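Heads up, one of the protein chains got dropped from this complex, but the rest are sitting where they should.
What follows is subunit A.
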Amino acid sequence: MKEGKLVKFNLQQLQNGHVAPFKLSKLLDPEASWDKDQLGDVLHWIRQVVALVCGLLWGAIPFVGAIWIVLLFHCTAMALADAMHLCHISFGYSFLSLEIIGQGFLVLSSGIIYGYYAIILKIDEEDFGGHGTLLQEGLFASLTLFLLAWILVYSLAHF
């Protein structure tokens, strides 16, 4: 099925010279073919939304302490994603145990992004530059947005 998707992706590129306009239904369609730029943009905006929601929540509760920013460094999160890919069936359980250990924002948002493109969209990451390329879409902007929302809500709501 993945080979079929790869051929469909390339033929569309060659024949049309441009990609089909984006439709919202494509966001949950595992059969849809994705352009690299479109997928990158979607992952970027998902990360920003997750960052904003996490920042607002973390600030409102409030969660205090640097552990909530990052439990594992980004590169470790990517290594985890590769390991999870090898144990694809047990992905849900791996992610759940990470949640129990600590809901570091970077791990959480990377896990959501990985779960979205690997499980919901069923994308072959090799077509789009590998896990690293997909997981780093919008990463730094989302981290700064998360910190901004967290700091603002914490400062304004609790002092």
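We adopt the following convention: contacts are C-beta pairs under 8 Å (C-beta built on N, C-alpha and C of every residue); 3 or more make two chains touch, one makes a residue touch a chain; residues count from 1.
Quick note on the criterion: contacts and distances are computed from a predicted model.
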item: Among "Glutamate--glyoxylate aminotransferase 2", "Calcium load-activated calcium channel", "Prolactin receptor" or "Guanine nucleotide-binding protein subunit gamma 1", UniProt-listed name of the chain not shown; value: "Calcium load-activated calcium channel"
item: Where the unshown chain meets subunit A, residue by residue; value: 6, 10, 13-14, 17, 36-37, 40-41, 44-45, 48, 58-59, 62-66, 68-69, 127, 138, 140-141, 144-145, 147-148, 150-152, 154-156, 158-159
